[in-house]
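Left out: one protein chain. Kept in place: all the others.
Up next is chain A:
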Amino acid sequence: PSLHAFSLQTSCSLLMERQTEREWPDLGPAALYTFSGCPPLSSTSAAGNKLYSALLLSVMGVCIFVCVCCSQYLSPLSVYPDTSLHRQQSLPHRPTIPMVARIADQNTSGTPAMTEREASRLDKFKQVLAGPNTDLEELRKLSWSGIPRQVRPITWKLLSGYLPANTERRESTLQRKRQEYFGFIEQYYDSRNEEHHQDTYRQIHIDIPRTNPLIPLFQQASVQEIFERILFIWAIRHPASGYVQGINDLVTPFFVVYVFEYTKEEVENFDVSSLQEAALRNIEADSFWCMSKLLDGIQDNYTFAQPGIQRKVKALEELVSRIDETVHVHMQQYEVEYLQFAFRWMNNLLMRELPLRCTIRLWDTYQAEPEGFSHFHLYVCAAFLVRWRKEILDQRDFQGLMILLQNLPTMHWGNEEVSVLLAEAYRLKFAFADAPNHYKR
């Protein structure tokens, strides 16, 4: 028992130390952790939890926890954000970020001091990006655990397939695509008031002021006009779905990241009129194309009757019933249906449930994952739901559950929480994606 306790303490504090530097640990093949929810191997009590043995693997810089003592579900989430004792010992308290300052942190704001580790990560990115041909596989691997904000714009453009890997072709590609986009505007934008497009435009026009209503950047007239053009052109070029509410949100991360290419200021309160017109046009065209690439992969989310969403919500329910039967049964008992809360999770890719800074971090990984938006998102949703298992189980009626699930308290979340979520999602994918009957009851 004492050996267990010792190892636990060492590995946990190491984990915490690394985590504050926004890196996942590379602890080697085996370590000891506490897990709640699987049968005890030893009865040692640390921080009120029973101690279990587990094997830890490190893949793509992500921790995967595989229990060596039982076949039950293991949650790294229960290892460390919830072990409050360890958290208090090792993690300094982060100030709560107020609602209005939602996007003002490491992902979008100016230049906080870089740690050594961050600097070395940035160097790695710069090396990969420097060659005449960018190794996209290598860039994906690096990006999975987060992209430094200085290289995020170029990295997103490369990962989304908007920019070619070949450095020499990039500038000409950009020019061509930007011209093409403004060609669309010239050709089609005037048709917005014609009868057959009037409804589409009117809906977009009503929705834009309701997009990120609390962030001043998006209340500027010229920004709203950019969003209207992007959405209108996209909608009429994709008549199978047209514009569906929620798609408006999906422009936002691209826009914010590409604005950051032109300013060192904090983006949230940034006045776009201080940018040159050419810069603003580039941001607009780049946002349009990258959003289009994203939507190409999830179009059946927005076609008639939204079959993609229906399918994914069913898959989420099935997955949760396998990974956390207690939570699943609890929700069933109070007649909560997954569609009632998870529809929005799929329709808006969790953007409504997370602060914008977290969405940006999430999308680093989605763009690094094969089928990140269309497939990996499901595992993120499952990890996200189970993340609230305690809060969910505390609720003892339909109403309490519904209000909780539609207002999950993520306001203070930052990169750390998203990284934990992603690691858990990765573990779920690892365990379930190619094993549809694994853990099936």
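One rule holds for everything that comes next: a residue touches a chain if its C-beta (ideal position, glycine included) is under 8 Å from a C-beta of that chain, and two chains touch if they have at least 3 such contacts; residues count from 1.
Just so it is clear, contacts and distances are computed from a predicted model.
Only one chain is not pictured, and the protein name UniProt records for it, out of "ATP synthase complex subunit 8", "TBC1 domain family member 14", "Translation initiation factor eIF2B subunit gamma" or "Ras-related protein Rab-2A", is "Ras-related protein Rab-2A".
Shown as candidates are A:T134, A:S160 or A:Q203; the residue that touches the absent chain is A:Q203. Panel shows chain A; residues 203, 206-207, 209-211, 213, 241-242, 244-246, 248, 302, 304-306, 339-340, 343-344, 347-348, 352, 395, 398-400, 402-404, 406-407 of it touch the chain omitted from the view.
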